[in-house]
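All protein chains of the complex are present and in place, except for one that has been dropped.
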Amino acid sequence: MRITCPFCGERELGEFTYLGDAKPQRPAADASEEAVYDYVYLRDNIAGVMSEHWYHGGGCRAWLKVTRNTLTHEISAVEPAAGAGAAKVGA
Amino acid sequence: MKYSIFSLARAALSGHKNWKPTWRDAAPKDRYDVVIIGGGGHGLATAWFLASEFGIRNVAVLEKGWIGSGNAGRNTTIIRSNYGLPGNTGFYELSMKLWEKMEQDLNYNAMVSQRGVLNLYHSDAQRDAFARRGNTMRINGIDAELLDQAALRKMLPFLNFDNARFPVQGGLLQRRGGTARHDAVVWGYAHAASELGVDIIQNCEVTGFTRDANGKVIGVETSRGKISAGKVGMAVAGSSSRVAAMAGLRLPIESHVLQAFVSEAIKPLIPGVMTFGAGHFYVSQSDKGGLVFGGDIDGYNSYAQRGNLPVMEDVCEGGMALIPMIGRVRLLRQWGGIMDMSMDGSPIIDKSPVDGLYINAGWCYGGFKATPGSGFVFAHLIARDQSHKEAALFRLDRFQRGAMIDEKGQGAQPNLH
Amino acid sequence: MRGDQANRLNNGGLIDRSAPLNFRFDGKTFSGFRGDTLASALVANGVKLVGRSFKYHRPRGILTAGSEEPNALVELRSGARREANTKATTAELYEGLEAASQNRWPSLNFDVMSVNQLFAPIFVAGFYYKTFMWPAKFWEAIYEPAIRRAAGLGRAAQVPDPDHYEKAWAHCDVVIAGSGPAGLAAALAAGRSGARVILCEEDFVLGGRLLADGGTIDGLPAAEWVARTLAELLAMPDVRIMTRTTLFGVYDGGTYGAIERVNDHLPTPPEHQVRQRLWRIVAKRSIVAAGSIERPIVFAGNDTPGVMMASAMRNYINRYAAVPARRIALFTNNEDGWRTAETAIAAGLQVAAVIDARPDVSPAHRSLASKGGFPVLHGSVAGVDGGKAGVRKISVSLTGGARAEVEADGLAVSGGWNPAVGLTSYHRGRPKWRDDIAAFVPDGAPPGMVAAGAANGAFGLGACLREGFEAGAAAARDAGRSGSTGSMPIADDAAFSLTPLWHVAGKGKAFVDQQHDVTASDVELAQREGFESVEHLKRYTTLGMATDQGKTSNVAGLAIMAAVTGKSIPETGTTIYRPPYVPVAIGAFAGHHRDENFHATRLTPSHHWAAEQGAIFVDTGLWKRAQWYPRAGEKDWLESVTREVKAVRSGVGFCDVSTLGKIDVHGRDAGTFLDRVYINAFSSLAVGKARYGLMLREDGIVYDDGTTSRLAEDHYFLTTTTAKAGLVMQHLEFCRQVLFPELDVQLTSVSDQWAQFSIAGPKTRDLLKEIVDPAEDLSNEGFPFMGAREVKLRGGLKARLFRISFSGEMAFEISVPARYGEAMARNLMIAGKPFGVTPYGTEALGVMRIEKGHVAGPELNGTTTAADLGLGKMMSTKKDFIGRVMAGREALVAPDRQVVVGIKPTDKARRLRSGAHIIPKGETPGPDNDQGYVTSVCFSPVVDQWIGLGLVERGRERIGEIVRAHDPLRGEDYDVELCNSVFYDPDGGRQRG
Partner (left out) sequence: MADFSWDVRSPLDRTLVAGPYGVQGDAGVALTEIRNFDLVQVMARRGKASEMAQTAQARFGVAAPETPKAVGASDATLIWSGPDQFFMLSKGGKHSIEALAPVFAGSASLSDQSHARALINVSGEKARTMLAKLSSIDLHPDVFGVGAAAATSMDHTSVTLWRGTDRNGQVVFNLLVFATFAQSLWHTILDSAAEYGVTIGHSEDLA
């Protein structure tokens, strides 16, 4: 598998580390225990196109959001995490 | 049809023309007391135990392809009960005891071979962790031995003791561990269950659940029509999330690919099962002569049943680091299975939140060794609506309660278990 | 005829007659020529019997001339270089080659195990599933060992492989598998377009079938065309031709695996060279021009030595000038097989008969027969007389029912051709059936891959060139190359007519899978027993699972299954194709990463100095760390370590702690950021101060700990444990980039920038005064406990000084830029000499941390909470942090959890061991009273006995209780006391003093 890092270009799998589904969002500080449980433990485990967190630790150390088909391993999009680099985020 | 050397000899006289199918290839009936989804080892074992131990014989096993086409037919055939945490220790030993009498139970030779499972250690910290685990095993009445380097040099002189990046220092040995012929386990359970009246239905894919007004599952929809059922059990590791989703459930499970490899057949070289403690590599040698080996999962969600080169290289690096005499042995075949990786590395055997639906899932890469135990406790749960005592901790709600069974201590990150 | 090569033709072939080579087979010396394979040299020497089969130990000869060979397997080379199961058909001959037949005892000619043939009526497919079950104990003791000894084929070497392997990467626009007409034409078109091309050929010469079958291309004899083409390709700078290289697999993202047999054609690799090289080829497009494989017809006695694929016979005669038989019969169901009759006649050999299963034979072939004076028999082969000496007589059942016999010493067989669909099917694409050629052709190939030529079912020479050329041009175009492709090579297409014939029913064993001894009746038996799915068939009979990966057997097997079930072949389907395309040495996949090079080694800045001191090193992750520093006269490690501990506790010592992960945390929001990743507060930490921090995973379990200092308002210096350094960095980057992207935080690993030493003991300040500039105030007031700031050293070098203690003594940690690390160690020795300074290793470090009750790896085991570790009070209630919510789950705050407690044997002379379990006194050990275990132990010089830490149920409420340390693994069981986990200086006066 090869992932096109938006910063570095196409690189081989060995430079990246996988975390998992990028859909679950960390609940706010006042969220219920149930919401945090859902975030930490439950997964859609999609058979098909999924958005995932990958880390380019063997390269530029950017966290990436990779859109990948879990049935074919085909990668259709890669974008940097919101806070990769120094871009201003939010207010 | 009873199998023995005598029946074989008799059959030989007639040119083996009189053998009957090993199991009946049944067509679906309208209704069963219990429908098991998944014709792998776990599903077929569950059916056999329902019929033989719990007196429930109106049972169907539904398989979307051919029986044993999932992980039962693509694993590395290891059996062991060397677990360290409450919940796992007793359960896997229950399973091991069932392995030890399986062939006589089933009248089928699954080639259960207790040639030993050896986990190697390479540091004091690893030795201490193995000591803790081995003592747990002993306290639970399971055989375990802690071997030092001198003992290993005698036993396995070909290991890399002297020229290694991480020299082998010793190992935790379970002599009762070993291997079994994976396909034969499937066929053996199918054979025995079929003899007791269980319907084994191949090429029958479940496409949905039938629910009553209260939401209770009362049957399944399949590629071969609707089938109603008193209870439905799912034993579809690798596809658990997909099947559970048909009932509106989300599970603490991710699907990951695990590769396995076999070498060309060679004369006996490696006696038992061994695992490298300083890398991702484990190996045994099949009766046919192939080195059967594997390592870590590829590490990303996948339903593709095939892996990539980095893990393949990683596994072979581990193999060469541990056993440098296998350099010229050739890798013959590579394949991948889809693992139900749970959030703590341990399985789930429980009633689901949906009435009438029972879950057997989350086996990670350890499902094969659990086959008989899993079948037994799952049959118990379905028949009695109560967890067997050795499966009492495999509850689905344990993550909500914080009662994880995390042998590796990696937390809620399935690809690290 | 030349010397002992009695079956070598006087002329012709691609062998170098000026380079004779001697070799040995089963101890007997033969000769051959450069350009021979072992198989062709054996053929030239008249050797017919080369191996024994897997189950029945039947005598076997050479069936093919390529990597599809099921029978002619040998142990090649000897000693540490012995290679089991090497195909004689692909092994290049070299001077001094040694080979031995395998799976026989005592000799190939007289093999005791061939008695298995007597039991053949019982040893049918799957017989072992039905027996060997009683008594249960006999399986491991008797049956299985016998089966294991009988099974297997060759013997692997039993000592480490002395050769080297390596791995490399290559990148191109187009990778091509195979250099037959299709592959060469593809390379031409792509290369001329300007594409970067890699052409992989598993043979040691280019040409594929052209080498044996010749032909005319662009008006030139094939050999000349190949030479011209090769010259043109070699002149292109971005075309790379790799012979002895097999493309074996296709992986995601256009990554291909290839194995280059760099030096297998030599007795041993030259110095500094590898035996084999594994290539990871990244290509935008790929063309499978791997050709097709001629398939056998299954008939009784089809495994007799002397029965050979028709095309293989042409290989031996035309390419190697080696004669497999003098009087050849041909059994074919297609036009192409007749080429072997033509070849035989051209070589001056006799054709005994052609047995053609088709109703009609072309007029050209009819006239060939009459000119050659041999009969054409319409029918099929019903049996072969022979045995280990080879084919003698062939019985033929003629169309219409009559019988005929043909005397011959060789039987060429052609059942048609199967395109090599392996590579195109490895992503689980299933090949599709084509009725016109009665074969499966590629379908559903992985992205970017196409098949061309015979691999795609195009069997004519002209068609191969056309398909290859077009595929090459298209691939180059797809890769963005637009140069002119020039003109396409042209050749005529021979007619191809075939009447499918898979199996001739008859008496006697008819083999489908020759290596695994799977017969046609085994396939029928499998069907009878319900193993009808092709995957069941494969698994039940082991059809196609041998070292030839079913290349000659799979399709025949499923055709027979189709026949007995009444289904069509495409309905019956194929099994899943699995890489690698040819078996590949495990050593090649490992490459450089074996022995000491298995993983990288990290060295601390003072490593070489420590080595000079005679330090014993321990592996900690990738690091080598000084474990202790033995001195002359010390009898064991314990004596050395105890000395080191005492030296620190009474004077001063130092230890290289550079392995700790070190991270610069910069930014306006650095404090807020750390508040969220640690359970305790860091935004409130004053500049110039250090604080111990604990971080959890999101599931509430402790992840890592370490000391973090605030060096400036917007700059923290965070340390991690050695083990988790990389993982914590990754986790913090996740927090920074994904969870809290709004914060202004920058993270940089500075682990390698700083050499860091812990200096500990009551005389620490005395020593430091010698090192540090006198202007720096190191007094308790000037540099209090948990102070952290930059200082100037004597000589002007700047360093960072932290007043932190892991040992419980008055201690500092000092950091200098890493290139000064070795000088620092030397200077500490010089400066500390008056105070008896002692370097100490990780063992002494460990002793002192246990004496102080500090938790480390064995307690931070991924299942413990902050409270379990006695650190629950650190959890802030005023802020959110990672892991906060999940840490509150009922089972994680249950009162009966196992928590850290001190442990010491009641008998002071007793050694305590990690891994011993804690059982209440007076109870029989069992799962219900297993209350915990010992996590860390040491011999404590200050307590003067073995002590330890443990995780014990309600441990902290049970201080003073006597329990059992139960250690059945080591046969020990003794009383221990649960005690306070801080054994030394519980008030902490020493570290603050």
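We just call them A, B and C in the order they show up, numbering each chain from 1.
Just so we're on the same page, a residue touches a chain if its C-beta (ideal position, glycine included) is under 8 Å from a C-beta of that chain, and two chains touch if they have at least 3 such contacts.
What you see is a predicted model, and the numbers here were worked out from it, not measured in a lab.
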item: Among the chains presented, those that the missing one touches; value: A, C
item: Hidden partner chain, touching residue among C:272, C:371 or C:635; value: C:272
item: Of C:167, C:710 or C:763, the residue in touch with the unshown chain; value: C:167
item: Listed residues C:149, C:507, C:668 or C:921, member touching the removed chain; value: C:668
item: Candidates C:149, C:819, C:911 or C:970 - the one touching the absent chain; value: C:819
item: Where the unshown chain meets chain C, residue by residue; value: 164, 166-171, 196, 238, 271-274, 280, 282, 592, 597, 599-605, 608, 623, 658, 664, 666-668, 714-715, 743-746, 748-755, 770, 793, 795, 797, 817-823, 826-827, 830-831, 833
item: Touch residues of chain A, complete complex, unshown partner; value: 7-9, 11-12, 14-15, 57-62, 80, 84-89
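Throughout what follows, only the chains that are shown with their structure count from here on.
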item: Comparison of B-C and A-B by number of C-beta pairs in contact, larger one; value: B-C
item: Whole-Å gap separating chain B and chain C, where each centre is the average of the chain's CA atoms; value: 23
item: Interchain centroid distance [CA atoms averaged], chain A/chain B, Å; value: 31
item: Residues of chain B touching at least two other chains; value: 304, 308, 400, 412
item: Residue numbers of chain C (touch at least two other chains); value: 251-252, 255, 280, 427, 698-699, 886, 889
item: Touch list for chain C against partner chain B, complex; value: 54, 80-85, 121-122, 124, 127-134, 136, 139-140, 144, 147-149, 151-161, 163, 165, 167, 249, 251-252, 255, 257, 278, 280, 426-428, 521, 525, 528-531, 533, 535-536, 539-540, 542, 545-547, 549, 576, 578-580, 583-587, 589-591, 593-599, 601, 618-619, 697-701, 857-858, 861-863, 886, 889-893, 913-917, 919, 925-927, 930, 933, 935-936, 966-970
item: Chain B - residues contacting chain A, complex; value: 241-242, 250-255, 299-304, 308, 310, 343, 399-400, 412-415
item: Chain A contact footprint on chain C (complex, rising order); value: 251-255, 280, 282, 427, 447, 698-699, 726, 730, 733-734, 736-743, 880, 885-886, 888-889
